[in-house]
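Omission of a single protein chain aside, the complex is shown with its protein chains in their original locations.
To keep things simple, chains are lettered A and B as they appear, and every chain counts its residues starting from 1.
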Amino acid sequence: MQMLDDTSKSEVEFVTFSAGEQSFSIEITQVREIRRWSPVTALPHAPHEVLGVMNLRGSVIPIYDLAARFGLGQTPENPRNVIVVAMHGGQTVGLLVEAVSEILSVSREQIQETPDIRSEMARQSITGVIPIENGMTRVIDLGAVLHSGGRAVA
Amino acid sequence: MTLKILAIDDSKTIRELLRSVMEEAGFEFSSACDGVEGVERYAQVQPDVVITDINMPNMDGYGVIDAIRKGTIDNQVPILVLTTESGDKLKARARDAGATGWIVKPFDDVSLVSVIRRVTGMVA
Partner (left out) sequence: MSNPILDTFFEETEELLESLAEGLESMQGAEFDKETVNSVFRAVHSIKGGAGAFKLTELVNFAHSFETVMDAVRSESLALTPQIMHTLMRSADCLADLVDAARSGRTIPDEVTSGFLTALQACLGEGEIEAVDAWDNFEFAAVQLDIGPLDGSAPEGLAEITPAEPDKAQVGYQIDFRPHAALFTNGHEPALLFAALADLGRISTWIDLSQLPEWAALDPTDPCLSWRVELLTDESEIAVQEVFEFVHGLCDLTIGPLFGEQVALVAEPSMPIQLPEITIQMADPMPNDVSQPDIPQPASVAQAPVAPAPPVVAKTKAERGEEGSEAKAPKATLRVDLDRVDRLINAVGELIINQAMIAQRLQDMTTTRDDDLVMHIEDYRLLARDIQEGVMAIRAQPVKSLFQRMSRIVREAADATGKLAELVTFGEGTEVDKTVVERLADPLTHMIRNAVDHGLESREARAAAGKPPMGTIRLSASHRSGSVIITVKDDGAGLNRPKILEIAKRKGLVAQDAELNDAEIDQLLFMAGFSTASTISNLSGRGVGLDVVRNAVQALGGRISIATTPGYGTEFTIMLPLTLAVMDGMVVTVGGQTLVVPITSIIETIRPLPADLHRIGTDETLLSIRGRMIPVVDVARSLGFPSPGTLNAPLLLLVESESLGECALVVDSVQDQRQVVIKSLESNFGSVPGVSAATVLGDGRIALILDPDAIAGGRVTPAYQMPNSLSNAGRTAHANA
């Protein structure tokens, strides 16, 4: 939520991408880089949305399947798949997404409150929505995605 | 001419404080962390004013004063004794040892610079 409270800048930039055939976005300041998919090392007993860990220039970063995280099923293998490397609270993580769409520049007012939705996971992890050409994109609260303790999407 | 100041104090905090005040005032600043190093630095830097702590390891402030006053390099350089101990006893002792003046910690930048001017006649 924090990022929406910051009204010091009126324009905010988001990286939008698709996962589970839906559009999601992360504030650009949280995105470190976008990488091609490369094989990961699986972790024992990890939740199903954690695909494993990858070597990012010497750091071990976990890779989350964003679609699986939102209960939209495992992301099917596709050469277009990319990993969005993002930073949150000192943690570096990779998000597997189907494809990166665009950089979206919107004003704060264009970000709308998340409508009342049933999925608790989605309600917790999506801080708002932004209307775009073909519908809307969901603004992800990275912290909630990474930390929504114990209640993995069933 | 820029005034050269040499500060000798075993406390890095005090050295850094002095540095900031002295450099702010436009003086050229160098420092040493004990008496022995201080006397060495003195010969190298040949400062216009020496500021020295009294209680230091290796060689204390009195030793520094003694070494400078007995030395051959500008042995009448103004030497200011820097100390938290105040009181007349100490001042008299510092003076007897050959100190030019004293500065009581905690000091503020204004008083510090004015003391330096006072013993050198120089303006920053």
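Please note the rule applied: contacts are C-beta pairs under 8 Å (C-beta built on N, C-alpha and C of every residue); 3 or more make two chains touch, one makes a residue touch a chain.
From a predicted model like this one, the values you see are computed outputs, not experimental measurements.
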{"item": "Among the chains presented, those that the missing one touches", "value": "A, B"}
{"item": "Contact residue for the chain not shown (choose from A:29, A:74, A:91 or A:107)", "value": "A:91"}
{"item": "Positions on chain B contacted by the hidden chain, ascending", "value": "10-14, 16-17, 20, 36, 55-60, 62-63, 65-66, 69-70, 75-79, 84, 86-89, 91-93, 95-108, 110-112, 114-115, 117-123"}
{"item": "Positions on chain A contacted by the hidden chain, ascending", "value": "39-48, 50, 52-55, 57-62, 90-93, 146-150, 152"}
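Everything that follows uses one rule, which is that only the chains that are shown with their structure count from here on.
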{"item": "Whole-Å separation of chain centres (CA-atom averages), chain A against chain B", "value": "61"}
